[in-house]
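A single protein chain has been removed from this complex, and every other one stays in its place.
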Amino acid sequence: MTELHFGVIGAGYWGPHLIRNISEIPGAQLSAVADLVPERLQALRLRYPATHLTRDYRDVLTDGIDAVVIATPVKTHYPLAREALRAGKHVLIEKPLTRRSSEALDLARLADQEGLALMVGHTFEYNPAVVALRNIVQRGDIGDVLYVDAARLNLGQFRPDVNVLWDLAPHDISIMNFILGAEPTHVSARGSTCIHPTMHDVAYLELRYPNGVLGHVHVSWLEPAKVRRFTVVGDEKMVVYNDVAPEEKLRIYDKGVIRTTSSGDFADFQLSYHYGGVTIPAVPGGEPLKIELMHFIDCILSGTRPQSDGWSGLRVTKVLEAADKSLRNGGTRKKLHDSAALEIIEGQAPLRRRVTAAEEALA
Amino acid sequence: MTELHFGVIGAGYWGPHLIRNISEIPGAQLSAVADLVPERLQALRLRYPATHLTRDYRDVLTDGIDAVVIATPVKTHYPLAREALRAGKHVLIEKPLTRRSSEALDLARLADQEGLALMVGHTFEYNPAVVALRNIVQRGDIGDVLYVDAARLNLGQFRPDVNVLWDLAPHDISIMNFILGAEPTHVSARGSTCIHPTMHDVAYLELRYPNGVLGHVHVSWLEPAKVRRFTVVGDEKMVVYNDVAPEEKLRIYDKGVIRTTSSGDFADFQLSYHYGGVTIPAVPGGEPLKIELMHFIDCILSGTRPQSDGWSGLRVTKVLEAADKSLRNGGTRKKLHDSAALEIIEGQAPLRRRVTAAEEALA
Amino acid sequence: MTELHFGVIGAGYWGPHLIRNISEIPGAQLSAVADLVPERLQALRLRYPATHLTRDYRDVLTDGIDAVVIATPVKTHYPLAREALRAGKHVLIEKPLTRRSSEALDLARLADQEGLALMVGHTFEYNPAVVALRNIVQRGDIGDVLYVDAARLNLGQFRPDVNVLWDLAPHDISIMNFILGAEPTHVSARGSTCIHPTMHDVAYLELRYPNGVLGHVHVSWLEPAKVRRFTVVGDEKMVVYNDVAPEEKLRIYDKGVIRTTSSGDFADFQLSYHYGGVTIPAVPGGEPLKIELMHFIDCILSGTRPQSDGWSGLRVTKVLEAADKSLRNGGTRKKLHDSAALEIIEGQAPLRRRVTAAEEALA
Partner (left out) sequence: MTELHFGVIGAGYWGPHLIRNISEIPGAQLSAVADLVPERLQALRLRYPATHLTRDYRDVLTDGIDAVVIATPVKTHYPLAREALRAGKHVLIEKPLTRRSSEALDLARLADQEGLALMVGHTFEYNPAVVALRNIVQRGDIGDVLYVDAARLNLGQFRPDVNVLWDLAPHDISIMNFILGAEPTHVSARGSTCIHPTMHDVAYLELRYPNGVLGHVHVSWLEPAKVRRFTVVGDEKMVVYNDVAPEEKLRIYDKGVIRTTSSGDFADFQLSYHYGGVTIPAVPGGEPLKIELMHFIDCILSGTRPQSDGWSGLRVTKVLEAADKSLRNGGTRKKLHDSAALEIIEGQAPLRRRVTAAEEALA
């Protein structure tokens, strides 16, 4: 089997996880890693003796490389990704895709034009528990979704480049979009700058989805015990996804409220409750990051569009951008731009693909 | 010992708990209970043979009664309490005190004028774990408070008379005011009407306290597993109060973020974390409702002001009223009226008291 | 409806719970309570003004009484129960039934001869979660039972009259017999006398049931956090019953080991595992003690044999007696007497009944 040659830009916090996984996937070759900090490269030398280690990211965009993985500070995502796409590389970028939605739009268009795979690292869309949750919801097992509540809390890892919203909420927004198969129409956000004088470390997002579905996201860098909880309330059942639980991450509660309005008159409004049991489905194992990378490779080789492609990254960036504005403007509710205007089309054409070096060799 | 004679108006959901506790407290005599529903009275007859059971609440405002406990639908609180105070009775009202802050103000003033004890059933202010939490916070054990997050979620018990905000949030607002020793200056709220066409069953409140302290409250009638959690984040330690835990309700985390800004320049902003252990203090037992009732009796007999007096009820009602407006207006932030204008004075005069029948007999 | 008149002997630790429940059950009349300690009677006077309170237990065995409930120190169970049965009373005795199996046998025989209901307070056989567990096991939902492990641990309530084995293990032995529909053939026990010089406060019981099923019970008065856990391992599924959980007391794990021995030769012994999901069934509510008392009343009125009758109490007492011997003899395994010799017959005749005062009135 011919291997895909990978280059990684950024070996800071998240980069080493990507590097390790790439090195362990059959069919992937870790060809080059670029980082500005010599110590980081030094730390990789022993373990990856065959990999080209460099301080210059341009060394990663050279001919032998098929795909580039970008794990650098957020503000550099756009220029680096643009240059990589221009150089004909498939690109995987850590979340959030970019700092601005205009940049995300540009990257999404560019990748489509060039027929390259552009993917954003919405890791949770590759988490088996989240996939199982999506299937439960989309099969209608819990009835119509009424509301969704998410919390992602922990102490620590304040980032110097973005606030807590941009750091943590991309996960929850991408999960919500993924599970609901929809994107929000309005967003507002509140929060607090507890530690840093201007950078929010606690935030609460309200997402209004079509059909009156409310989404709420609580993110915080200031919580004593780690919380990663996602509750989906349907009109027949309810599901809780607790990512912190070592096992039993999904719990389906056979509980709900039954409306019985005999006459259609509100005065007659009657409610009853049913309190059934709980089901904890067996969820297949697998490290989400590895599954994500294998999906990226699969998309490159088959010319199909990644689950979390540039447009998906754009949808999340739009929400973050609007939420951040709301956060700085007293929590006012922002209407999100019409999706159509952003060329996000439901039945999008399959990726027009450029043949990679690996595929040429394969042919 | 002379006994205080109690009358109870309302024997629906919460009334029977009050009735049982009154019947068990030495020094309290359950003299009369009024309810419009004959079946409820019937259910009490066997257990409380010596109590006068009546469908007419006016029978409870007669001469032999010292104190009246009101556990009726919220909209009736004001007229019933007003009539009881006018009749010279000490009054304990279930939360929320009233539907409008103007009504709460009127009752608070009236009670003070008449020298009667007026108390609102903010039960959690009498919960030993909450009292311990308040002491931890006010002693400065966790440093300066940065933010407070509360969740009170459960499936069921939709109320026909008020929405989830008025039903559940009084507890969290009263706890926050109690713990912080302050009241919010601004409030906003978002939520959803998942089941009823117009009545909110899920709500998120943002409370802005002085000194930039953020309070957030999530209340819901639509949650599969009961949650009653309260997190107080200080700049030195953090506390979680989990009321659902059968034991170990309070956990003090010796964790925090340390700011080290050498030059005062934001660019120098440095953070480090300390991750210490957890302490779970032993909290004394005791049923909060019984402690609340004993405090009420104590205040009547000693002429002191209840912890959760009419002014305390007013402070909570103001927040609820403004939050409800915000909820119906897209979540806009509301400024709360200046406290001074509402005559809520920190160093309030001790209760000027009217001598009760019980005390006359005692004298 | 004619009421059954109840007398209670013993108002110490457990008596008040029995007294309260009897007072709340329609069809039961709490006629008399006897206790040697005047303060205990005093404490009951206010709440149960119509009940005859006495220091002489013989006042409880008088003509007006139909049924006697005995909640006294264990060594007094036998003489009191014997006298009550002789006086023609139906008898409910707190566990363990008696101190010796010979006494238990005598009571079981006597009750049958007299046609009276004799019941022992194996409360857990009336616990809805235990009943659900028994049904799960006996329907074959978990396949063949391989082994059962029980733990009942807590700090405190050292009893002066019996050791931890006699205090706590009756519950677990009765649950095991109940769930398995069998009684053990051999027993051994180990333990420790940590606090008292001669009284065991920690014990481990091994129960050998027919078909090679192993039962193990750990009881302790010296454990920091309360544990009441019961695990039943079947060859297809496994169940955990956690009585300490506020909800979700039963968890059915769809997990197991699959034996595949192609040739019958041990060398070929192959194993595989299946790791399915977890199901938490909804279990009906209800206070076990109230259900137990209502069953007792039902048996008296219908002339049927109680679930936990004298023979059931005998089966538990035999195990305790043998285990206690083992405990004092270095843990040697004791064979239990042949059940047949003890007249415990599977298809026992229905209770031959004496007509009670209540029934005469009813006729």
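By written order: A, B and C. Residues from 1 in each chain.
FYI, a contact is a pair of C-beta atoms (placed from the backbone, for glycine too) under 8 Å apart; a residue touches a chain by one contact, two chains touch by 3 or more.
Just so it is clear, the model here is predicted, and its values are computed rather than measured.
Visitor: May I ask which residue of C:Thr51, C:Thr72, C:Asn163 or C:Ser188 touches the chain that does not appear here?
Guide: Checking the options C:Thr51, C:Thr72, C:Asn163 or C:Ser188, the one contacting the hidden chain is C:Ser188.
Visitor: With respect to the chain omitted from the figure, which of C:Leu146, C:Ile173, C:Ile280 or C:Ala322 is a touching residue?
Guide: C:Leu146
Visitor: Identify the residues of chain C touching the omitted chain, counting contacts across the whole complex.
Guide: Residues of chain C in touch with the missing chain: 146-147, 149, 155-156, 158, 188, 190-192, 194-198, 202, 204, 206, 212, 214, 216, 218, 220-225, 231, 233, 235, 238-240, 251, 253, 255-257, 259, 266, 269, 271, 273, 275, 278, 330-333.
Visitor: Which parts of chain A face the unshown chain closely enough to count as touching?
Guide: With respect to the unshown chain, the touching residues of chain A are 24, 225-226, 244, 246-247.
Visitor: Touching the hidden chain in the full complex, which residues of chain B are there? Just list them.
Guide: Looking at chain B, the ones touching the missing chain are residues 248, 254, 275-282.
Just so it is clear, only the chains that are shown with their structure count from here on.
Visitor: Just give me the whole-number Å value for how far the CA centre of chain B lies from that of chain C.
Guide: Chain centroid spacing, chain B to chain C, equals 43 Å.
Visitor: Can you compute the centre-to-centre distance for chain A and chain B, using the mean CA position of each chain? Integer Å is fine.
Guide: Their C-alpha centroids are separated by 41 Å.
Visitor: In chain C, which residues are in touch with two or more of the other chains?
Guide: none
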